[in-house]
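Only a single protein chain was left out; the remaining protein chains are all shown in position.
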Amino acid sequence: MSERRLADLLAMWRIRAFEEKVRDLRLEGPIVGSVHLCIGQEAIPVGACDVLEPEDALYATYRGHGWAIARGVPVEALFAELMGRATGVNGGRGGSAYFTAADHGFHGENSIVGAGAPIACGAALAGRFDGSDRAAVTVFGDGAMNQGAVHEAMNFAAAFDLPVVFVCENNRYSELTPIADMVRAPRLADRAAAYGMPGYRIDGNDAEAVRFHMRDALEVAREGGGPTLLECMTERIVGHYIGDAENYRKPGELDRIRRREPIARLKEGLLADGVPAAEIDAVEEKARGEIEAAAAAAMAAPYADPATAREHLYA
Amino acid sequence: MSERRLADLLAMWRIRAFEEKVRDLRLEGPIVGSVHLCIGQEAIPVGACDVLEPEDALYATYRGHGWAIARGVPVEALFAELMGRATGVNGGRGGSAYFTAADHGFHGENSIVGAGAPIACGAALAGRFDGSDRAAVTVFGDGAMNQGAVHEAMNFAAAFDLPVVFVCENNRYSELTPIADMVRAPRLADRAAAYGMPGYRIDGNDAEAVRFHMRDALEVAREGGGPTLLECMTERIVGHYIGDAENYRKPGELDRIRRREPIARLKEGLLADGVPAAEIDAVEEKARGEIEAAAAAAMAAPYADPATAREHLYA
Amino acid sequence: MPETSKPEIRKLGYGEAVNAALHRLMEELPETLVYGEDVGVPGGVFGVTRGLRKSFGARVFDTPISEAAILGSAVGAAMMGRRPIVEIMWADFSLVALDQIVNQAANVRYVSAGRLTAPLTIRTQQGNAPGACAQHSQCLEALFLHVPGLRVCMPSTPQDAYDLLVTAVHCDDPVLVIENRTLYFGARQEVTVGGPVPPMGGVRVRHPGSDVTVVTWGAMTWRAVEAAELLAGEGIGVEVVETPWLNPFDTEAVVAAAGRTRRLAVVHEANVTGGFGAEVVARVAQAGVPLLAPPIRIGAPDVRMPAAPVLAQALLPDADRIAGEVRTLVRG
Partner (left out) sequence: MPETSKPEIRKLGYGEAVNAALHRLMEELPETLVYGEDVGVPGGVFGVTRGLRKSFGARVFDTPISEAAILGSAVGAAMMGRRPIVEIMWADFSLVALDQIVNQAANVRYVSAGRLTAPLTIRTQQGNAPGACAQHSQCLEALFLHVPGLRVCMPSTPQDAYDLLVTAVHCDDPVLVIENRTLYFGARQEVTVGGPVPPMGGVRVRHPGSDVTVVTWGAMTWRAVEAAELLAGEGIGVEVVETPWLNPFDTEAVVAAAGRTRRLAVVHEANVTGGFGAEVVARVAQAGVPLLAPPIRIGAPDVRMPAAPVLAQALLPDADRIAGEVRTLVRG
């Protein structure tokens, strides 16, 4: 049992160390533009991706670095993408908010709120005809639940029993605005009933809880039972984007968040179960080492070649 | 009691006679283009508009002739609009699917499915600031429930406690496709819960039932209680548009519909209550007389002047 | 293009030709899907998809009234190896979900540097028909033509309705096929079906003439040809060049034609300002074609479309108006 939890810890540390390095690189200059970190939300991709099959399709958002990493996309190629290198997952064309790496079952980030949901329906639909057992997963935030495209996608998937898992990462804010002020019924999972599909509000800071619900949803989906909505409760420890002054935080809010965040919680649990502190700390060290090496390798790679900027528009 | 029911009967006959005349004129030539009749659905506008105040705003769809009539828009101006006359409610610019008559609290039809719902939210919002007690009503079909804009509008109205009544005319078909095939949970009223607002599935072929629920919803809305969704169960006796071959109908379906349709039902009830048949028949006659006269007057009016076709684009 | 069935000539109307192309495509490309509102069991509100559901079962289906879901799912299915052919019933309705076309479909290949593709075909129809309201009358091709990453065509004959759709669906990029509902039920013509189809692009010279070049597309092609026939009687030779493919656009052929006649008029049904006519004029101007008179554009004036036919007629270009403006262009 503690083995799996140590593996989860490593997977989460990989994401967090990546994101922290990204923040440094953004503040120091090698990365430019708007960047949305998932620090505090790592348990969701880690738990969910663990039970995905290679042929499954995953659609994330601009806050999707963690999903890409959990899906196995090489972090060096992600760093390279962020720094506009030729070796980036998209050769520099996607950037932070628009990673794609289809060869790793990561069908991409999306920086239009809600737009990935209908696209995931299509991937699931394709599975009906290509002989695969594909399920599709679409990830979005609490705020995205108020976007028309997400509504249409949920109905579409439910009406046609498509194997789609709708993962809502409810971090309580849509950018700078509390979701609680933007809906009347704050339990977003309950919206699933409108479409006749199951919806669960779950602990998104517990990779094991996410793993269980994801596995269950995928099984139902693959058996023809159609879609599920998982509202994963979480919180980001950082701003909406790098540079966010976070004026909207209430006093003590970040302290509370830090006490509940998935890595701190998991470490605490492991310690309580008697795993030696040194072993736990070694996990972080290992992740940070990998990440530093990958960042350095990415930084050494050549920039994307401007002469190629017009390529690949059409077949 | 039978007085109100006789008034309802007259109001419904006015709509039906209008629609039947429109069908004739469409088939004979004076009206051209796509026309969507509301024959069979008359009880909804009649019951609902009876309890609206003059300052309330009403947004209907292309199947909105009945709503315009029930709101008191002169039928002659509607006929004229349909025949492209200068005296039309829009001077011929709107046509069958895009009537507006703001001076009668009829803020218009809309021929984009679902588009009226957010617009109604705006009218309700305006009421917060202009000192009026305005409520807004938006009407749409069962199929429109799957449109993103309707979802966004319902959440918007609920989140901000806006005085909006969402009237869904569930006639069981979206154009030629049964709504039952396009949703998993066929009781659309239940979707209201997703937004934390009340939703009721009601008998849309009973003007009295519609009147009760509409009055109730308006009272709640005006008291600051926010929006309500009313799913009014009804059926059209005619095609989706004039010319629809109605191949999608099941055997015996139209017979069943005719037995339940609001005018037949109300006549039966009045007869059972001892209202003389002659009195009941006189209502139809009166309505048909009015309608014929209005159609004739409209037909005698001059066509819209082509020289004016470029006017009124900008202030 | 893969192997095709044997060519055969059939008498088909425009809508029937679309239907024949869909049947062929469903047969020759097992990865095709056809879906949209009312396209399955009912066979489409214009009957264009009739028979497909019966022949191809689950590969043809009706959808909720959810344009974002229709288009978005087509993008997703296309990224996964399907070739969806989806219908947006009226071009006007694409505006509720344009994001899926512009921000999603058009980006797939470019942003992934070719690792992902989105070979979907969007069939829609547009334009005014008598009595149609302002929300069912727009010609929106210019919007799509400003979007790199899409292909766009507008067939005006049964043969092109067939050929262009076949080409579109075989194309590995997102293609928008904009049909015109006033043409669906036009006269039957001989259509070669089943054989190879011409490559993407090119122009069709619909009327010969050497005094002036009229570049046009869509249903306006036939108004322009009528005008050319009128003017032929007056001794004015009008070359009507139809550009059924607007992206890719055959600039070379258009510039060459304008260079031959040294007079240019562009005719489209869309309103003039910001219409694709501006692009055509700009390309010819930029090519330095020495014209005998300034080029003109003929289209709807910049207003909304009124429902009353008597009002709409005052706005839409017809043969008389085209002939009049072209006559002035030639005669001064």
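Order of writing sets the chain letters: A, B and C. Residues in each chain are counted from 1.
Keep this in mind: a residue touches a chain if its C-beta (ideal position, glycine included) is under 8 Å from a C-beta of that chain, and two chains touch if they have at least 3 such contacts.
Since we're looking at a predicted model, the values are computed, not measured.
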Inset, instruction - Identify the visible chains that the left-out chain touches across the whole complex. - result: A, B, C
Inset, instruction - Sort through B:R128, B:R172 or B:R265 and give me the one touching the missing partner chain. - result: B:R128
Inset, instruction - For the chain that's not shown, point to the residue among A:T138, A:S174, A:N205 or A:T228 touching it. - result: A:S174
Legend entry - Selected residue (touches chain absent from view) among A:V22, A:A189 or A:A304: A:A304
Legend entry - Residue among A:I69, A:A101, A:V183 or A:L266 that touches the chain left out of view: A:V183
Legend entry - Positions on subunit A where the hidden chain makes contact: 31-34, 81, 84-85, 88, 90-98, 110-115, 143-144, 146-149, 174-177, 181-183, 247-248, 303-304, 306-310, 313
Inset, instruction - State which residues belonging to subunit B touch the missing partner chain. - result: 57, 59, 90-91, 93-94, 98, 100, 102-103, 107-108, 110, 112, 115, 117-130, 134, 136, 148-149, 152-153, 155-156, 159-160, 311-315
Legend entry - Contact footprint on subunit C, counting only the chain that is left out: 68, 92-93, 95-99, 102-103, 106-107, 110-111, 133-135, 138, 142-143, 145-149, 247, 249, 270-271, 273-279, 281-282, 285-288, 293-297, 302-304, 306
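By definition in this document, only the chains that are shown with their structure count from here on.
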Legend entry - Smallest number of contact steps required from subunit A to reach subunit B: 1
Inset, instruction - Please report how many Å separate the Cα centroid of subunit A from that of subunit B, as a whole number. - result: 45
Inset, instruction - Round to the nearest whole Å and give the separation of the Cα centres of subunit A and subunit C. - result: 40
Legend entry - Residues of subunit B touching at least two other chains: 146-149, 181-183
Inset, instruction - Return the residues of subunit C touching two or more other chains; collapse runs of consecutive numbers into ranges. - result: 63-64, 66-69, 96-97
